[in-house]
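Missing here: one protein chain of the complex. Every other protein chain is in place.
So, subunit A:
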């Protein structure tokens, strides 16, 4: 059947399949999380223009990935999903973010460990390899990572897997054999029906992520976390992009404080000439 998972029988594709059927039916969701510089940190460009300085900077789970984990856990709490597998691609330290995801309700974790800089296309290929192994019916990612600001990986993964795609979602409703999703688009909202298997990318309005409780943080330490390598997944890390340099943005020239509305209007009319 076109567009369905290559090996998995299309159990969720038939329109007559009731999603909330008995316990023997399992639905696995894979959630991708990224370790990024904390969103509150104002990053500084390195003096040699080779990149931004991330030494001794606080790192966290990308905010959109937190929303993705939260949605997966909520789907599990609603009985739509039976297993939540979290995956990250990055350095050994990304285990911290995976443990956080486990503390938030993930069942087990996979780290594809690499110290290399990996672009969105390579990440999508690595995730495709994990999807082939894990056979999830649903993959949830954030809409973009706040470091590269690419907004590509989910869409690329959809293209590589042939899964349906729902990006920038602010609402998910499980229906029989499909998901109804609401997307945030320019000018408003759009509702789509997606056949499973599907890829979803989260927008800010989807949910409010919970905090990990101390008991859950302790429990998360005992949950399984597998570490694999790109080589073991058969994916070569390569890129058609070369980072030439990174610069600080142009500084705006310092502004002035005006004392009154009248002075402001005068400046806008006669100095800036914008009204």
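A few points about this structure:
As a working rule, contacts are C-beta pairs under 8 Å (C-beta built on N, C-alpha and C of every residue); 3 or more make two chains touch, one makes a residue touch a chain; residues count from 1.
Just so it is clear, contacts and distances are computed from a predicted model.
The protein name that UniProt records for the chain not on display, among "pre-crRNA processing endonuclease", "Electron transfer flavoprotein subunit alpha", "Na(+)/H(+) antiporter subunit B" or "Tyrosinase", is "Electron transfer flavoprotein subunit alpha". Only one residue from A:88, A:137 or A:165 touches the chain missing from this view: A:165. Contacts to the hidden chain, counted on subunit A, fall at residues 2-3, 37, 39-40, 42-43, 45, 52, 64, 119-121, 124, 143-144, 146-160, 162-168, 170, 180, 183-195, 198, 203-205, 239-249, 252, 255-258, 260-262, 264-265, 267-268, 272, 274-275.
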